[in-house]
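A single protein chain has been omitted from the complex, and every remaining protein chain is retained in its original position.
To keep things simple, chains are lettered A, B, C and D as they appear, and every chain counts its residues starting from 1.
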Amino acid sequence: MEYSLFILITPFVLFLLLGLTGHKMKQNVAGIIGTVGMGFAAALSYMVAYQYFFVIGKTAGVFQEMIPVSFEWLRFTEKLHIDLGILLDPISVMMLVVITTVSLMVHLYSLSYMHGEKGFQRYYSFLSLFSFSMLGLVVATNIFQMYIFWELVGVSSYSLIGFYYTKPSAVAASKKAFIVTRFADLGFLIGILILSYYTGTFDFATLTANHAESVVTSMQGLSFMGLSVAAWAMALIFMGGAGKSAMFPLHIWLPDAMEGPTPVSALIHAATMVVAGVYLIARLFPVYIFAAPEVLTLIAYIGAFTALFAAIIAVTQTDIKRVLAFSTISQIAYMMVSLGVSGYGGHDGLGYMASMFHLFTHAFFKALLFLGAGSVIHAVHSNEMKDMGRLHKFMPVSSWTFLIACLAIAGIPPFSGFFSKDEILSAALHHDKLIFFTMLFVAGLTAFYMFRLYFNIFWGKEKAYDSHHKPHESPALMTVPLIILAIYSIFTGFIHFPEFISSDSTPFAAHIEWMHVAIPSIVVALTGIVIAFVLYFKGSEKPVQIAKSLGGFYTATVHKFYLDEVWMFITQSVIFKLICKPIAWFDRHIIDGAMNGLAWTTQKTSASVKGLQSGQVQLYVWVYVIGSLLIAALALFL
Amino acid sequence: MDFSNFLLMQQEMSLMAVFVILFIYDVFCSDKGKQWFQPIACILFTLHTAWGFLPALTGEAFGGMFVNSDMTVIMKNILNIATLLVFLQVNNWLKSHDTVHKRGEFFTITLVTLLGMYLMISAGNFMMLYIGMETASLPMACLAAFNKYREKSAEAGAKYILISALSSGVMLFGLSFLYGSMGTMYFSDMTAQVVSEPLMIVGFVFFFSGLAFKLSLVPFHLWTADVYEGAPTAVTAFLSVASKGAAAFALMFTLYKVFGNIEVVWNPILWWSSVITITAGNLFAIRQKDIKRFFAFSSISQAGYILLGIIAGTPLGMNATVYYVLVYVFSNLAAFGVISAIENRTNGNTLISAFNGLYKSNPRLSLIMMLAVFSLGGIPPFAGFFSKFYIFMAAADRGQFLLVFIALLNTVVSLYYYLLIIKAMFIKEGDEQSVDCFVTDGYNKISLILCTAGILAIGFLSCIYEHIGSKVDLFNF
Amino acid sequence: MNILSLFVLVPVLMILFLFVCKSMQQIRTVMVSGASALMILAVTLTVMFLQERAVSNAEMLFTSSTMWYPSLNIAYAVGVDGISVAMIVLSSIIVFTGVFSSWNMNMAKEYFLWYCLLSVGVFGFFISVDLFTMFMFYEVALIPMYLLIGLWGTGRKEYSAMKLTLMLMGGSAFLLIGILGIYYGSGHSSMNLLEIANNLHIPIEIQRWVFPATFLGFGVLGALFPFHTWSPDGHASAPTAVSMLHAGVLMKLGGYGCFRVAMYLMPEAAHELGWIFLILTGISVVYGAFSAVVQTDLKYINAYSSVSHCGLVLFAILMMNRTAMTGAIMQMLSHGLMTALFFALIGLIYGRTHTRDIREMGGLMKIMPFASVCYVIAGLASLGLPGLSGFVAEMTIFVGSFQHADVFHRILTIAACCSIVITAVYILRTVGKILYGPVQDSHHIGLPDASWYEKVSAVGLIVAITFMGMYPSGASELINNSLMPIIEKLAII
Amino acid sequence: MIKMEYYLIVSTLMFFIGVYGFIARKNMLAILISLELILNAVEINFAVFNRYLFPGSMEGMFFTLFGIAITAAETAIAIAIIINVYRNIGSVNVRKINKMKE
Partner (left out) sequence: MANLIIFICLAIFIVIMSLMAVTSKKILRAATYLLFVLIGTAGLYLLLNFHFLAAVQISVYAGGIVVLFIFAIFLTSNKGDMIDNHNKKRILYGIVAAVAGIAITGFALLKHRFLNYSDNPTIAGDQEMNMKMIGEALMGTEKYQYLLPFEILSVLLLACIIGGILIARKR
């Protein structure tokens, strides 16, 4: 399946082509080239998926890993070298499909959405770069290749968030996104260093083989500051994943990242890049579970907390993209939780499978939500809910597709979200009751805030729209992707996921636990929807009253629990003012001052001895005589 | 009486011949004929210099009072070159109204001082050394006061003669002690008798102070700046290279030949005076406004570097020292050539500010000055770098790493003030005080070209250093 | 004639030709053809080297030695291994691009004279294997700096030029004493590096003081904390191409020297005392990065960034394993290229806006997109984006350093890793301030974008950066193979 | 019999009295006079050593002899120069020749 290489090469070539010569092309030409190229990559991905799952299929009941392409890129030591290659296994193939699909949709959508923007070509070239990097990330054969592409997606995300570079908020957001994730990546890097130091390999296959034997044996009995070294390494790697996947407290960049164009948010900050962290944990899952199970517990709790935390914030946000952003955080946290509560092998690995399943379904409906939101924003030229209302009658396609997505995310059967979320909850139920109930509550919250959003946008009170600029349905180029994604959101839930993806690549049977999980979750979700309906469908004053009654808690939630301020305080006041400034001062005044001081001392000494040269012959002679007598005395008596 | 002894004094004889010819010419020639004085002097002296390069007889004469070896021939050649360069630089100055009628005196007196320096180098007896030193310094006082209607020059002459007389008194006092304890003044007889006794130490120190005075080592250096500043530039140039070089050579010979036994005594003395001399020279140089005074202090610190080679007390050290002086001659005279050219133009103004913007007005002169200054500062690829490196090597060879290190740190300071000159010439803008565009006279041009060639080539032509090295055989230390 | 000597000869010839040049046109012709000749030579050398390498296992190739001062064992001895070849290639690229970056100098003739002299020193240093000639070329490279900065610089140029020169000369004082220590410590029979390394031995008591002296001497040029303060002022005042050459090549002399002289000849002391310098370099790395964060002058930012990056070079050298050292050399290449690019662009921007204060600029992306994009690329290279040179170098260093068996070294490595985050902070801060956002100063509107010669310079560097970033194994292997001798020496102890 | 040390004491005293005079006197001619004392003292030394310790040769005596000659020449030149200074600044006060300093 060497042709899978073209899935990577195509976007890269597109990037170079559009990046270097784009500004000479017409916008449409550039857009079409980009889209067609992406379509080609998507077609290839589907082909790969088909071939992998159905043509080659299982050997000995297991989906085998395949490495069709691999070459050494940079050799560090005999054992450690960065290879670039393509690793095909169930999850990477799945990711190929997800990424290319969503990316193609976004390409298509952007043709219209971004039409006429200055820097359109640049936009497409960055999209291609992102697709390339993300695809490279998922097919990475080794952890360092993953790190390379991890950084590349970071940069493409940076460039795309800051696409409107004249807008200071966009610039700030892109900077924040990059730096926060960069900080997290530092953990990732150190984790890699520790892991590779002991195991002597970067290779995923070697790391995970035989229940992560290489890791377990090489780090046996080593501990550092009370924690086993393996736990340190894996926790640090998780830190990288947490940064990209916006886990608390590294999530702060994601809401701000919404400054980028909406399709970008759909692609990068909803469907693909942000789940890279989940993917990373999944990739190294055997290592986690066998070498550092305590980290998995940590992941589960952090995930659960993040899910709850983000959901609560999402309830109060008024910027629709921010609601979606917090929703994304919350949903990714679901996936994390799922991984955290998972076991290994067969049905024990339900959480693992569920996580991937949710990743898969979430990609489509979240992309749909964002694109739908984009469509709305395109229509009303605002992100704020208060500027919207009753849009259903103006833009029915958007409304319907949005509704589908909302149902999917709320976990209402038969939409895809229901199936994946259900598996997560049942995995949690068997592992940790506290987490289970938290996640159940979050499911309710999810349903509530999504429908709050939906009702506020498409129903509620009609706002005074500009008469010349009545909102209107988006052009076909935008609605077609919406429809396609809606179809995905409806039907992907029916794919029998455990057949394809499991923690040990061995298919197993999973079934819906109606009594303990499904029914409660549906009930909770419906409750959330109903509350939302009551509160927002007609656009009543109740929400305001409730907000008032909540008082400080509400305010805190609106301000995202002041985490941005905390970060701002740490970066601006602590790091900038208390570390950097003093260091710079120290450098200029103490270090440099010492150097200048040497010069100054020399000058001063020079000035102070000049009196010796008095111009008086007799003093010269006196010095002469005393000098020679002194030398004589010293020579005599020493 | 065996007059064949005089045959050994090949260079001295030829020098005396030049002296006599010039003297007679000066006395008997009409004023009109005297305008040819400069070319004649230069040509004669060139011949004399060339003569010095011919193979020479070596050996002792006058019962060991006079010693000629390959090494002394080389040293004398170096002094010849220095003198020749100085002769080439004086034309413009001597043509000026004040001095035009006494240019003959300048040449004759200079030649006599040169003779004195020869004898200092070739001395095999302290009496000879003493007479040589006096011959080198008494007429030098007249030269310092040559511009006798300039107050500064008169003052310089007075300072020089007074201090030099005292210095010779102290030195003689020391010599009398040495004589008293050993009963002879012949180097070869003294060598074995020198021991570390109080009287000999005191005698040695007093004697050393005499040479240190000529070499301007701290604390015997205080005259240097005043005399250098006040004396006519050509004389300053001559003083700074020839007189200093001869003193360095003489010091080296006496230390090695006579006082080799008491190295434990003179080694620390030289060590400290080297450190203090370099440092003090540098410290004083930093603040100078007058370029001649500036070069006086620079030359004091250079003397400290010379000591580094002497202190080594090895053939390597001697080789490096002689080489150092050779390079120093070219570098310093290049600088003084430029200074005298500018001084003549600015009517005696030798402030550094006169050099402001020199690059704009006289690019060639400024480039030569830069070469000179870089060479003095020890910057490659100019000769000064090589000579400094070798002198450091020589000192390090004896394990004097600390000394070398101190000297090295001082080169940084010295670089600072050398760069001030560069800054004045290249970076600063000229004003009404600074010199305008002018043409240097032909003689000076030749001297500057020679100096430039020397600065550029001496380092790369390793044969020069190796040649000097090959002549250190007679080393009997 | 040895091909290596041509690297010195060509700039010397350029100097001679410049003397007879009359017009700007001629000067440019001489400079461009000379610099191109150097580039071609460098490429030829690389190819020849690789061919020769395949058939020979000598430590250095193209060696030749002519006795110069027999009595002092000083020879004009040249020879290259992969590391020197890498450095020569780097230098030729930067010299070449530097010429284009100083296309419109006033007093061009003098400027280029000094420029060529600087090149003589740089190339001479890299081809030399004799301690004396090495030192000589080293100083030859330093001195033109004074005039280049003092005459063509900006701001407090005289002060900066003086400070830079004196501090570097102070460093070379340490260096010289170190060289003398090596020569005499090894029994004063040879000044040849290879000879000393392979056949002679320096007693450990001597190494104990010679090693610090040598390391410090070169370290000053490599911006070793706390002797780095010449760098911000010097770079800030220097004209564009001089900054390029200085940060791009000259600072590499320091790293290369530490490696070639200090570590190679005195492995025992390196093991014994390396930790002191390791801490200092570790401080350099983090400290430089932190200092860069608050600077407001573009050149200061870059200068402190250089302190950090060059600190990483020395840091990796001191880790004393093959990978880290490979990384160190790669970092030299990488930093050389990207910092040159930075300075080229800063010069370009400064030449138009007449300010380097980031607070007074903004939205330049709109005004001069080409320059801005290049600046972003340089920034990304600096913060270690994969695909550009910085990443491969830094990763090699980190991975290599982390292979050290000692926990202390590994912890230091982690501390050094932190710098990449801080680097991101100041790079993005700068980029965000000056390139993005609204146009800050209305006078800047309508300023022209890069002219063709500036484009040549920037594109040349970007191509090199990308090439190295995409195809690191070329550089890595070139360097790695040549590290064997020193690694063996270090490993014996 | 006169001990040699007696002579030496006299000469040493004379020498340092000269040194004192050199440092303390103001008139340049007075300084020159002190200088004569110094040189004279040294010459006594040579003569004494020659006579007492090394009567075999006449080195010391000749040293003294040449010393006297050189001293004379020195004095002559010094006086010429001092007179020249006097012509320039109208004074022979040594403290007034301090135009160049520092």
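Basically, a contact is a pair of C-beta atoms (placed from the backbone, for glycine too) under 8 Å apart; a residue touches a chain by one contact, two chains touch by 3 or more.
Computed from a predicted model, the values in this text were never measured in an experiment.
Engineer: Let's see if you follow the contact definition: name the visible chains touching the chain that is missing.
Structural biologist: Result for the missing chain's touching partners among shown chains: A, B, D.
Engineer: So which of B:Leu115, B:Ala231, B:Ile291 or B:Cys451 would be touching the chain we can't see?
Structural biologist: Checking each option in B:Leu115, B:Ala231, B:Ile291 or B:Cys451, the one touching the absent chain turns out to be B:Leu115.
Engineer: Under the stated touch rule, tell me which residues of chain A contact the chain that is not displayed.
Structural biologist: Residue positions of chain A that touch the missing chain: 618-619, 622, 625-626, 629, 632-633, 636.
Engineer: By the contact criterion defined above, which parts of chain B meet the unshown chain? Give residue numbers in ascending order.
Structural biologist: That gives, for chain B, the contact residues 1-3, 5, 16, 19, 23, 61-66, 101-102, 105, 108-109, 112-113, 115-116, 119, 127-128, 131-132, 134-135, 138-139, 141-143, 145-146, 148, 157, 173, 177, 180-181, 183, 186, 197-199, 201-203.
Engineer: Taking the full complex into account, what residues of chain D touch the chain not shown?
Structural biologist: 1-2, 4-10, 12-27, 29-30, 32-34, 36-37, 40, 43-44, 47-48, 51-55, 57-59, 61-62, 64-66, 68-73, 75-77, 79-84, 86, 90-93
Criterion: only the chains that are shown with their structure count from here on.
Engineer: Taking each chain's centre as the mean of its CA atoms, how far is chain B from chain C in angstrom?
Structural biologist: Distance between chain centres: 42 Å.
Engineer: Taking each chain's centre as the mean of its CA atoms, how far is chain C from chain D in angstrom?
Structural biologist: Inter-chain centre distance comes to 65 Å.
Engineer: Once you find the CA centre of chain B and the CA centre of chain D, what distance in Å lies between them?
Structural biologist: 26
Engineer: Touching at least two other chains at once: which residues of chain A meet that condition?
Structural biologist: Within chain A, residues 599, 610, 613, 615, 617, 621, 625 contact more than one other chain.
Engineer: Multi-chain contacts in chain D: which residues touch at least two other chains?
Structural biologist: In chain D, the residues touching two or more other chains are 19, 22, 31, 94, 97, 99-102.
Engineer: Pairs of chains that touch, anyone?
Structural biologist: A-B, A-C, A-D, B-C, B-D
Engineer: For the complex, which residues does chain A have touching chain D?
Structural biologist: Touch list, chain A to chain D: 610-611, 613-618, 621-622, 625.
Engineer: Give every residue of chain C touching chain B within the complex, in rising order.
Structural biologist: Residue list for chain C touching chain B: 68-72, 74, 132, 135-137, 139-140, 143, 146-147, 150-151, 157-158, 162, 165-166, 169-170, 173-174, 176-177, 180-181, 183-184, 188.
Engineer: Considering the complex alone, what residue numbers of chain D touch chain A?
Structural biologist: 19, 22-24, 31, 94-95, 97-102
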